[in-house]
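Of the protein chains in this complex, all but one are displayed in their positions.
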Amino acid sequence: MQHFDNDYMEGAHPLILERLMATNMDKTVGYGCDEICASAREKIRQACGAPDAEVHFLVGGTQTNATVIRALLRPHEGVIAADTGHVALHEAGAIEAGGHKVLTIPHQNGKLSAEAIDHYIESFRNDEAWDHMVWPGMVYISQPTEYGTIYSLSELEAIAAVCRKWQIPLFADGARLGYGLAAEGADFTLKDLARLCDVFYIGGTKVGAMFGEAVVVPRAGLIPHFFTIIKQQGALLAKGRMLGIQFDTLFTNELYLKIARHAVEQATRLREALVAKGFQSYYNSPTNQVFMVLSEEQLESLRRCTTFSEWEHLEDGRTVIRLATSWATRAEDIDELIAAI
Amino acid sequence: MQHFDNDYMEGAHPLILERLMATNMDKTVGYGCDEICASAREKIRQACGAPDAEVHFLVGGTQTNATVIRALLRPHEGVIAADTGHVALHEAGAIEAGGHKVLTIPHQNGKLSAEAIDHYIESFRNDEAWDHMVWPGMVYISQPTEYGTIYSLSELEAIAAVCRKWQIPLFADGARLGYGLAAEGADFTLKDLARLCDVFYIGGTKVGAMFGEAVVVPRAGLIPHFFTIIKQQGALLAKGRMLGIQFDTLFTNELYLKIARHAVEQATRLREALVAKGFQSYYNSPTNQVFMVLSEEQLESLRRCTTFSEWEHLEDGRTVIRLATSWATRAEDIDELIAAI
Amino acid sequence: MQHFDNDYMEGAHPLILERLMATNMDKTVGYGCDEICASAREKIRQACGAPDAEVHFLVGGTQTNATVIRALLRPHEGVIAADTGHVALHEAGAIEAGGHKVLTIPHQNGKLSAEAIDHYIESFRNDEAWDHMVWPGMVYISQPTEYGTIYSLSELEAIAAVCRKWQIPLFADGARLGYGLAAEGADFTLKDLARLCDVFYIGGTKVGAMFGEAVVVPRAGLIPHFFTIIKQQGALLAKGRMLGIQFDTLFTNELYLKIARHAVEQATRLREALVAKGFQSYYNSPTNQVFMVLSEEQLESLRRCTTFSEWEHLEDGRTVIRLATSWATRAEDIDELIAAI
Partner (left out) sequence: MQHFDNDYMEGAHPLILERLMATNMDKTVGYGCDEICASAREKIRQACGAPDAEVHFLVGGTQTNATVIRALLRPHEGVIAADTGHVALHEAGAIEAGGHKVLTIPHQNGKLSAEAIDHYIESFRNDEAWDHMVWPGMVYISQPTEYGTIYSLSELEAIAAVCRKWQIPLFADGARLGYGLAAEGADFTLKDLARLCDVFYIGGTKVGAMFGEAVVVPRAGLIPHFFTIIKQQGALLAKGRMLGIQFDTLFTNELYLKIARHAVEQATRLREALVAKGFQSYYNSPTNQVFMVLSEEQLESLRRCTTFSEWEHLEDGRTVIRLATSWATRAEDIDELIAAI
């Protein structure tokens, strides 16, 4: 029996554990003010080509989204997101609990298009009643998206241009960023994100860490007192060093990218094998998530070999499922699953 | 030049002004604890056939929606509404500012159907990830709707049954309730609302009052300490008597219904005349709002005779407009407008 | 039997009612965009010597405090107030419901001193843990205070200087502003408030209006999109004209000041008479509120002649009470009460 439910089933990359062991009894100040965090920040700044960037370490994705969005918006503003965006659907109303509306636009392959964003804001500004409505105050995208797809560099540039046109910040949720960077056909880099986004984060939880997300604010000072806002949101880890250790390790010798590439390769093998066996691909994700649409029969047969997530129940009775690989997926697991189907 | 922009262009019904004059120098305690408020409450209870109902007077509609919804929901819950619902679109994010998501369902003629609500909740409960999502905690409907349409008694009963099935409260926004009760074909009464809703309000601002909405909680005690929550929301009028006077007057000799009937009659005359002149009706509203869809030419010609609201710009270049009558509309105004077109 | 419970027991000044009658069937656009509101705004700007000021009309005091404070503060900030401040005690947690802490400082005669504010902020900045604490983001004062006392011009200047020193806005709650301006010994004017405050409001509810508070933002643009924030807070009156009429009337021929002076005179007569009869004054308020401290016996005897508010129960068994006059108090009422005691 295999398990491909999601990409956070295992612990942390062995190199991280090793470092945790090695430093365990060291004494450092709390809240991320220690030297290992400083080192991790510096490595991230270099990887992003953003020498002046602020880097903050938070614990999880929903927390990070809620904290950043609340920190960026004024009371009358909302955040534009795809209707499939994590903030729109699967954060239990965390954004609204912070006082802000999620302004959804129908997705295309899990993505927002620059045109759709521009049209949304333009319509809003032309609406006779605009000042009785929630002002679109920022744009949220996920890279890669919740459907495993990725924005190309030109798509990112177009979205950033729309944001600049309307003078609102662009925020990218990178909970699975590594798998996007490592995807076949990906033509964007961390440097591009740092150039185009006002805030983005590099997901650790799903890409090698035990937990942790590194928020990058390329132009420092954009969010005054962000540290205190993080504290207010309950997102400040007392033993902040634990986050520094993880990101310092992930950003040493390109470990982050290397382990992401491995996960994407295993996903590709799995996708191709499933298609070869007659299963139908749903979203053509080039990252670590494999979406298939299955008949009731196929569903039952697959359930005998592995666990996975049921994503959507289609009108025609079929079910969209997701299998996720991760940095920890062994090639043998894929072999065995393919053999078993 | 006529003005049919909306139904809150004039002051208050003359009988209300008269009573304000007559009582002006009386001294009463504040916050609605005076005898005139008590009298108004009693008249509303009788009109609703709900002898035990709580009645609270608030100032305006957005305020009332925000206060009631915040009072009814727990933190993880949201409110189901039509995507055209006032709370979803035109309250500048007041519901989200209170911490709650508006869970929208596509409207049908401005309405929610019992089936759609049931399906929404059932899908939610069947979703693998339901406990990471906003719990549907109540249903919001507008009677009449933002498009001037009304729910029939059987539609209301079906919605109330769905709410009881899932054990969530039903809340009806009655900002224009009088015009719904007075509509041709309306087969529901205040007593029905009191029987079927957990909370609803009787709009004064748009139906004869200078301002004011009367919130009815048919089964008293549903919202403990609602008074303090109203205060917290900034919705408690110091000189509460002013609200009592208005509703006491409106609920004496059925004034509320009589003036609403007048407005609906004028709207009907206007609608029929416009259709006779070749304009196309958009939503077939039986209440005081007249929606028409106009070509650019028609728009320009109508602009010469009257002011109105532009509601929506259709893809085909035409514009949906709204003309609203009110208790204050004079038959002569309609005559003149018809003559002028 | 007399009634001096508070200063909002009667309706509106007769000149306001007259004007409401005269304009009642006029049709105007909603939300304060009409010409009467424009005229009222202009008169207030002139009275304040602030030709560029923004003026917004809201309905009540708690609502205004909550809206202004929420609009001014960022998430990690709180508002400094006296521990007797209305926002700290009697608004049912409206400021906290908006997400912000009220940072209280012990009052002196109902007032904050510039020194105490400066010391508070300085201590905060020197605290090792300041970035784990709520940042003092603005100062709230009431003029006159909840105990009827007033800030002198030099006290206001000192507080404003502290605010400028620390670069935070100064907000004055003027729910009873007229009675402060009219107080004997008051040496500040509306022009001073406009010069020294970043936001303040001119209370109507307690000074001649049926309801309404006029928020003045002397330097326009301080709060972008304040209109939408007012809407979000449920504080935007649909028939905004009603507010314009009231303030336009109050600011014609100095009506606002004249009626306030009358109330203060009656309060002075009452205070002096009570002291002459052996009652003990508590706070030496020069405005329309009369605070006395009464033994149980005195309390019972006074209860036979008039109603009033019980403010505080002292440890020694005595009770602090408040009698309030208003623009509507008749000289004969005071005569009768004095005779009756």
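Each chain gets a letter, A, B and C, in the order it is written, and its residues are counted from 1.
Heads up, the rule we're going with is that contacts are C-beta pairs under 8 Å (C-beta built on N, C-alpha and C of every residue); 3 or more make two chains touch, one makes a residue touch a chain.
What you are looking at is a predicted structure, and each value in this text was computed from that prediction instead of being measured.
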item	value
Touch partners, limited to displayed chains, of the chain removed from view	A, B, C
Which of A:Q233, A:S285 or A:Q298 contacts the chain that the document leaves out	A:Q233
Residue, one of B:A94, B:L170, B:C197 or B:I229, that touches the chain absent here	B:I229
Of C:H90, C:R125, C:K165 or C:R303, the one touching the omitted chain in the full complex	C:H90
Chain not shown, touching residues in chain B	70-71, 74-76, 99, 131-133, 135, 224-225, 227-229, 231-232
Touching residues (missing chain, whole complex) on chain A	3, 5-6, 8-12, 14, 17, 20-21, 23-30, 59-64, 66-67, 91-94, 97, 205-206, 210-211, 228-229, 231-239, 241-242, 328
Chain not shown, touching residues in chain C	75-76, 78, 89-93, 96-97, 99-102, 126, 128-129, 131-134, 309-310, 313
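Simple rule for what comes next: only the chains that are shown with their structure count from here on.
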item	value
Cα-centroid distance, chain A relative to chain C, in whole angstrom	49
Geometric centre distance via CA averages, chain B-chain A, whole Å	42
Contacts with two or more other chains, residues of chain B listed in rising order	91-93, 97
